[in-house]
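The complex is shown incomplete by one protein chain, all other protein chains being positioned as in the whole.
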Amino acid sequence: MEKPGPFKEPGLPRPNKNEVTMDVIIQAIINGILTGSYYGLAALGLTLVFGVIKVINFAHGSLLMVGMFAAYWIVMLTGWHPYAALILVVPMLFIFGYALQGIVIKPILEAQRDVREPTEVIIVTTGVWYILDNLALMSFGAQYRVVQTSMSGQIFMLGDYIFPKAQTYGLITTIVTSGLLLWFLKYTKMGKSIRAASLDRDAASLMGINQYRVYNIAFGIGAAIAGIVGCVLIPFYYVFPSVGVVFDVKCFIIVVLGGLGSIPGALIGGLIIGLIESLFAQYMASTWTELIVYVVFLAVLFIRPAGLFGEKRDW
Amino acid sequence: MNASSKRKTIDTILKIVLAGVVFTLPLWMTSPTYLQILILLFFYAYLTTCWNLVGGFAGVLPLGHSAYVGIGAYTSTVLFMTYGLSPWLGMFVGGIIAAIVGLIIGIPTLKLRGAYFALSTMAFGEGVRVLVENTMKIGPFEINGPRGISVPLKVGTPMENLFNYQFVDKLPYYYIILILLCIAIFITWFVSRIRPGYYIIAGGEEPEAAQALGINVARYKEMFMALSCFLTAFAGTFYAQLNLYFFPKGILSLDFSFELAFIALIGGRGTIAGPVIGALLLRPVGEFSRIYLSAVLPGLHLVIYGLVLILVMLFQPRGLVEPLTRFYNWILDKLSGERKEVKA
Partner (left out) sequence: MAYLEINNVSKHFGGLKAVDEVSIKIEKGQIYGLIGPNGAGKSTLFNCVAGTYAPTSGTILYKGEDITGSKPWNVCKRKIARTFQIVKPFQSKSVLYNTMVGAFINTANTSEAKDRAMEVLKRFQLGNKWNILAKNLTIADRKRLEIARAMATEPEMFLMDESMAGLRPNEVDETLDEIRKIRDSGVTIFMIEHIMRAIMSVSDKITVIQFGKKIMDGTPQEVSKDERVIKAYLGESYGAA
């Protein structure tokens, strides 16, 4: 379970660890925001699935991995720009998520109707995770892959500060995707059905909403977003079978931090984690920042388990 | 009365025969490879039985138990290397430390809902691993970070070996882990028959109802957590002494924690035989696919694990122990020639 991270570390060269100047801090903040934006995007699908279906999907990281590999292969085979590949990746992942929910998760929910949050689902999605990750390992091998695009290594400059192109496009994508998602949930019929089902499963089904169809769609959307993340990441992130694991744990932390089921929460949570990693990295090795993130996570769980924007329940 | 006592007699005889076989196995099966496989099998069975005390009885899903294995291994080894303390004593120290750590983590987290508890144990387990990987020394103790620790070889007279918990051949290890396993099974069986056992199972199933019946559910969950962590640490010491080497990515890994949980769940959490059965069924699968297939298809055994997990959860969520028990009862019926009154 390595975490090699992105293969390009944007930032100003720092000759001396003691020289943490204002410039360095600002660049670190910029990096943190850029990183945090794709963390948040990655966590979006997880929080949606949890908010609606009330299940923790331990296979989320694997969905991200699938999204990344899908984007990778499409780009490799067609030579398209990663963002163009969205056209194929998003529907593919949506269908994949829809099917996964229908085949694997739905039977458990049906069998455990009265249990609000069956642990069996956690277990089953963990099984899915193991299967997906290792099927990828068997099919593609463990090597780290890289895709050269027109964006590789390109940067924007704003004053003295570096904005790598690919990550900046990622930030824009995050904003656009979240906006679309919020619009969808608020104004479309299916979106409203999803929100209704998330508030009260049974009441919603009494209103004629096909509970399971809603779940399938919510899960499909979650997977589709994972596909978007895949396209966003491949210009600057290594692709390999266990890449999902890094994101899995991180996404859980973000989602808990922001509040399970809250979309703004996922985005802000992502930003917070991105900033923590980026800022603390100026003062210590990245392996220690990992620990800080875990400590923050545990602190949130103990102090305010509902997270920043979550509903206060008897968690 | 006669017919059912005949059944009981056959049941007891079968169990004695099984125990006899298991205890005398090394006498007629001397291949060290197979002995090693069995040792690992019992090792996992022991660990899953300890895990079951929290994951089965308390009804929560701990996914970070490898941390306690690691605490056991590191504590006893570090004390041995620095002060020459016999690992047997170090084992108990490790157990106590693991219990305390388990309580510290448990008290705030056991109040949380199922998924949150699972996540927090994961985060904690990974946190411990990262911490150890980044630590070279704690005071006088060599931790050695990511490279792990090699237990110094100190083989001498049989008495010395016993003191140092190090043996030249596999036989003593076989019996040590077997005895540990029997102790764990006994503790599980005993606890399930006394009040705390009833209370913790009730608290796991319906916490509100249990509370209304006078049970401080959180307190009992914490008790069982401490007990489980204490016993789990013993396995860490055993592992250290068996292999004479361990390192964070192995003994403190998320994979390891998950494997323990998986095995117990597939076997049947909350039962006495479940975790053992899970280990007996899954470990060989894992081992054989790793030995024979991993060169060709790395990760296949994990795919199989995952598949089995999904299938069992879909069709036998209470674990394989249920159909196996029915099968066993069927055999008993055939042998004793009568039908047992079937529980509704």
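Per-chain numbering from 1; labels A and B assigned in written order.
Basically, a residue touches a chain if its C-beta (ideal position, glycine included) is under 8 Å from a C-beta of that chain, and two chains touch if they have at least 3 such contacts.
Quantities reported herein were computed from a predicted structural model and do not represent experimental measurements.
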Chains in view that touch the one left out, judged over the entire complex: B
Hidden-chain contact residue, picked from the options B:137, B:154, B:195 or B:334: B:195
Option touching the unshown chain, where B:71, B:210 or B:227 are the choices: B:210
Where the unshown chain meets subunit B, residue by residue: 193-195, 198-199, 201-202, 205-206, 208-217, 318, 343-344
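By definition in this document, only the chains that are shown with their structure count from here on.
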Chain centre separation (subunit A, subunit B; CA means) in Å: 33
Subunit B residues touching subunit A - in the complex, by the definition given at the top: 61, 108-109, 112-116, 118-120, 122-124, 126-127, 130-131, 133-134, 249, 253-255, 258, 261-262, 265, 297-300, 302-303, 305-310, 313-314, 317
Contact footprint of subunit B on subunit A as seen in their complex: 1, 56, 104, 107-108, 111, 117, 119-120, 122-124, 126-131, 133-135, 137-138, 142, 241, 245, 249, 252-253, 256, 285, 287-288, 290-291, 294-295, 297-298, 301-302, 305, 314-315
